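Here the complex is missing a single protein chain, while all its other protein chains stay put.
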């Protein structure tokens, strides 16, 4: 059983929570906590080895925690996700493989693509693929995507190299539910063609960033980042190719953290308890 | 105030400890714990923001902890160290600079060298240097080193590229008090000439390892390790040169961890709570 | 066109080779060379932008190079490989995905497994899978594998987490044609259960190594290596899980280097010109 808590900090919180668990004879397998002293916020993730009635322990916790506490008990072991793609296969294929072998920590409900390129790979893994053409009318396109989404269960939408910028309206429907992989070390090179920007600037490292999507393009809370060395010998095309490897790795890592309920969001940034 | 605890694990330890601290109105600034389920051992490092009478809190903790508990309260903020060297300067100079600017987390009592090469740099930093010639009689040499050590206060001996193998007798006098930097990614390339070994084997990474010294050469508990890429273009001399950079960095990191009371030793390995 | 040369070193080789190419109006796109002064060997990889009759340029090169020169002109753009597996999917799935999207730099002729576990994923990608049961008779098992191999074209055999030790007889049939991924930073933790060994030793980094297979177990020339940080909080199972990610990445990188004709072997090590 996993218990996740986020609330105002005060003296004695750890004692109160661990005392409650000890009293109920729960064995703590792992406990991670963080206090942001500036924001006066307390974050905790617990793994305990006894599964009891969820609501009771939640009620008991609520009695000892500040009023503003967000408590999640035993969050859905198996999250449900919908993946949005364009043409590039690397992130999607990695997700489909992990999904197929039950190591993703979530199950892929369907894939939505604004190109048909990736239909076949989905079919091979028996995952429904929905092609939604992105014509001139952005609102209509997004409405069709939303319609497709709403026909499925989902906890998160994963933008696995989905190359369309989503509108304010779209994003605000799914607060902290959309996870994107951006092909640069944000905040460097936000927006279009980050590898071309990196090439022009002559950087010696290129990166990838997985983040929650908010209204401001590439400005949402960062979940995971990684870099690889670069140098003058790489063309833009070489950077694109090399970058795919870390894009795949960073998105996989970020998804694992989110699906394991290790990521807390506040003040446009994340606490990752691992 | 830092509190460090190592004992047999049992249900309720975190609750008991944090409860005691809450009752005494200590504010927990940071708390890190680890349980080794295989060994059934519990490790904890606490930073709290109230300094009270050390013995009382130790007694109170002892009342609620298993009998075998090792408790250290407010360990000497400023550790004392003696550094042993041969000819290479890089690790020693780094230690002397940090010592001089009070960022080492320990104070260097003296330096002992089996060559005179590094005498001058010590003098420039007003750190006593003792030259002990390593002749044919190893026992005599070690006895002289021990005599020099015993004329000083020390918590740890740091082998900062000290190129002599210490005898069983020597090592057993300073259990888990000697920290060495070995110029390979242990357990690969233990013993002499690790860079030559690495070159011959054609590895694609070279490393450095900081570890406690035990009877078995290069087999003591590992504190920190790091690597850098290598390739065919590096000669042995190039590897030696490149390796010095990570040797310096790894030893500095390991010393910081040890001096901050973050390193626990058991079963010939370490728990590092950071 | 790619030109690969390995020969005894002597003054003027670069001048002679680049002079010949200039005379024929070949434009050098990239040129990488290495000299091992100890072994007195010269290695070169050239990409030039004119495709002419292969044999002529090879003859011309042979006229200006030492007698022992190994010259490969325009090596098969598309290598052919056979993959051997046991039960773990991560390396195989990565290879199958790249194969499917034509980014592997080789085409997978078939997969041979000593368990049936991975048959289905192969089927989904229309890649032939052959199950060869590993009974008590090792010689018979290997003979069956060899029979299967000989029914296909191949340049390399890739052991993608194939958990059987191959005999001297088997290995000697495919000199420098078998590529293995070993789940440790070799030469540390050769042999069985490297993650358990790493756990017991308490290392702070875990690694993976891709290498050519020779007679001596895990002692062949190393092509690529990578590590990730580890610490006390990881169980053996955690290390196994984390390790899969770098095993996949390191094998993919090594295969790309080999298929691009960037890897030269001599004295049980490699020169990798990239």
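The chains carry the letters A, B and C, assigned in the order they are written, with residues numbered from 1 in each.
What we mean here is this: contacts are C-beta pairs under 8 Å (C-beta built on N, C-alpha and C of every residue); 3 or more make two chains touch, one makes a residue touch a chain.
None of these values were measured; they are calculated from a predicted model.
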Touch criterion as defined above, residue of A:114, A:144 or A:270 at the omitted chain: A:270
Where the unshown chain meets chain A, residue by residue: 34, 36, 185-189, 200-205, 207, 221-227, 231-233, 267-272
Chain C, residues in touch with the chain not shown (by the definition above): 11-12, 14-16, 18-19, 21-22, 25, 27-31, 33, 35
For chain B, the residues touching the chain missing from this view: 89, 93-94, 97, 100-101, 121, 124-125, 245, 249, 252
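Simple rule for what comes next: only the chains that are shown with their structure count from here on.
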Where chain A and chain C are represented by their mean Cα positions, the distance between them in whole Å: 35
